[in-house]
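Left out: one protein chain. Kept in place: all the others.
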Amino acid sequence: MKRKNAISAVLAVTMLAAAILPGCGANEDSGKTEIEILQYKPEAAAYFDKVEEEFNATHDDIHLTISSPNDASTIMRTRFVREDYPDIIGIGGDINYSYYVDADILADVSDYEGLADINPTYVDILESLEIVPTEGTYGVPYVANAAGILYNKDMFEEHNWKIPETWTELIDLCNEIQSEGILPFYFGFRDTWTCLAPWNALVVGLAPSDTCQRVNAGETTFENEYRETAEKCLELVSYGPDDPFAYGYNDACTAFANGESAMYPIGSYAVPQIQQVNPDMNIDSFVMPGNDDASKNTLNSGVDLMFCVTAACKNKDAAYEVLDFLLEDENIQAYIDDQNAIPCKTGDFDLSPALDGMTSFIEAGNMTDYQDHYYPSEMAADAQIQTFLINGDVDAFLQKFDTSWQRYNRDIIREVQKYNEEHGTEQ
Amino acid sequence: MKRANDSKRTYMLITIPILALFVCFNTIPLIRGVIYSFTNFKGFGTYDFVGFRNYMDLFTDSRIGGSYLFTIKLAITATIITNVISLILALGLNSRIKGKTFLRATYFVPNVLGALVVGYIFQYFFTYILPEIGSALGIEALSSSMLSNSKTAWIAIVIVCAWQSIAMNTIIYISGLQTVPEDVYEAGDLDGATGWKKFRYLTFPLIIPFFTINMVLCVKNFLMVFDQIMAMTKGGPEQSTESISYLIYNNGLSGGSFGYQSANAVVFFIVIVAISVAQMSISSKKEEQL
Partner (left out) sequence: MYEKMKSRVNWPVTILLFIGLITVAFPLYMTIVIAFKQPSEMTNSIAGILSLPKSWSLSNFAQAMELTDFWHSLGNSLMVTIVTVILCMLLHSLMGYAVGRNKAHSKWYNFVYLFIVSGMFVPFAILMMPLAKQTAEMHLDNWFGVILLYVVFYMPMNLLLYTGYLVNIPIALEEAARVDGASTWRTFWSIIFPIMKPMHATVAVITALAVWNDVMTPLIIMSGKGSNTLPLAQLTFQTQFGTNYNLAFASYLLALIPIIIFYVICQKQIINGVVNGAVK
């Protein structure tokens, strides 16, 4: 009998403990408008904590909460399923954004005045991400990143190497670097997503930026558009380490940081990871010269973080006030200093020295979005590119890319073609 | 008679509430999941019913086929390796040895190390250390990374899976060995049974229930392998290590084909249940025989 009592006691206590715990998070109702931001970059959590604190200290009528949880994409999806929408979400400009617009989760923010200060290139990038053209704007671009080729500045100066502006110059440079016994590139292709870095940087210069939309509309195929990119990408890999598929992203960052290669085709986002290993390293970057006509080159840049007001947000004006605060110059400057990012707002900002080689393109607005922002992730374009770079079979790769595109994009293609029938093809 | 009724009622009173809890949080969500498998649900927003389209697609999807082949190959190999080693280890750790607590605690460590750590260390091992050893010994096959070759990457995954799961299977075998009474051995000693014979005819029959448990758990864990794939290869090279769970998670939850991958999950569930029921009924027949 004693034992039984003891067990029920334990059971009762545990139940009680578990029941009390959720009580801790009770909401205090202060009469203020509550605005909640859920953003997907946990690495910037410290920055957003500070913004939240400053905002609340200066605003009496709005109470702002910014959460920067780990694995925010899973959290967003589970919250959407429960129809428990945050007021503002911070996401990247990729296919998820396209899906969210299509699912009517986001609100039109074209009446937001702050949009006027945003670099129009980035607003256009968001527009073209929409599956079918919609009226209105559904996101406020905040910061961008860019991909090209990072290089070891000290090494370049020591050997007097010049920044290439055309494909031929790049290949000549690679040969020259190789002849001096230095490895031109490092790759970390074991992490499949890194295969997309040189791919994206090349494809923006070699294929039309609306390739994916035109394929969806049934006007062209990837076999037509991607051949040159595929061949050049394969050529680049031959200037990398013997077995690039053995190394991961982290291995490649470490190797580049330790001076094992002169260049590293990756995005600006890799700079903090490289500097973690070698804080004194002098890194600069240049735009991938995919063409032999330098004027055709364009910087591969896309929206890394944007803020979208959800359709469920009850108080849009308060949300705009929060956006105003986030878009204040000093806040943006603090963010780009912290995260090595490119601002989407026009104005005078100090960029990281690692982006020096790209500034002229940014200023001229000569930027093109990552093509992989249009690739559905379940198609595993990165894995297909990895497979292709291993076996080198251009034809098989392009055919597979086309067939799997048709398969995974089936619903989108149907939607696009239905839209085009109803509205007539534009242009 | 009253007694029999009392115990019958008690058994029912125990079973019904717990079963209800299980149905509420396992069966009902599963049924909802099965409903999604007939839709083109992306994981959010609206969706349409598409009938059996998802199921028809499964059979023409070469990626799904490849993932089944890889997963089954991995599960069989890893199950055998894990069970053989953990049984030997359990026998060793259960015998009269010095430093028992220390040894048992250390052999338990692989089970606790987080996937990030395991991933980093084994990637390092396969990328840098093993090729170095291979070329030092002049073994051609080992002199390049196992992870970059689609013919060998799955073996690396098997090694990591086995390394991590041996600890848990060993615990189960050790607890099984506790049910073997000392006098069985004493009787065996009198009969002059030694080594392999003693194990085969005295110990093993008594721990068959634990063997069954371990087989089922292994098959389950390895068929559903996910963490090790994410930590080691992310499905590469050449998509050769995409496990079924990897596709379900990555395409269904991170990607936009939740409905399709739900159909994959449903078929997968049926396949594993079929395999496990077959396995359990074979082993329970064995239990009866012995």
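Just so it is clear, A and B label the chains in written order, and each chain counts residues from 1 on its own.
Keep this in mind: a contact is a pair of C-beta atoms (placed from the backbone, for glycine too) under 8 Å apart; a residue touches a chain by one contact, two chains touch by 3 or more.
Please read all numbers here as calculations on a predicted model, not as lab measurements.
When the omitted chain is restored, the residue from B:Phe126, B:Trp154 or B:Phe258 that touches it is B:Phe258. Residues of subunit A that touch the chain left out of view are 3-4, 7, 10-11, 14, 17-19, 21-22, 24-25, 38, 41-43, 45, 67, 69-72, 74-75, 77-79, 81-82, 84, 250-251, 254-255, 258, 260, 267, 269-270, 272-273, 276-279.
Residues touching the missing chain, restricted to subunit B, are 3, 6-7, 10-11, 14-15, 18-19, 21-22, 24-30, 32-34, 36-37, 43, 89, 92-93, 95-99, 101, 103-114, 116-118, 120-122, 124-125, 128-129, 132, 163, 168, 171-172, 174-175, 178-183, 206, 209-210, 212-213, 216-217, 220, 223-224, 244-245, 248-249, 252-253, 258, 261-262, 265-266, 268-269, 272-273, 276-277, 287 (touch as defined at the top).
One rule holds for everything that comes next: only the chains that are shown with their structure count from here on.
Separating the centre of subunit A from that of subunit B, both taken as means of CA atoms, is a distance of 35 Å. Residue ranges of subunit A in contact with subunit B, taken from their complex: 73-74, 77, 80-81, 95-96, 99-100, 102-105, 190-193, 243, 245-248, 250-251, 376-378, 380, 383-384, 386-387, 390-391, 407-408, 411.
Per the touch definition, subunit B reaches subunit A in the complex via residues 40, 42-46, 57, 61, 63, 120, 123, 127, 131, 144-145, 147-148, 150, 233-239, 242, 250-257, 261.
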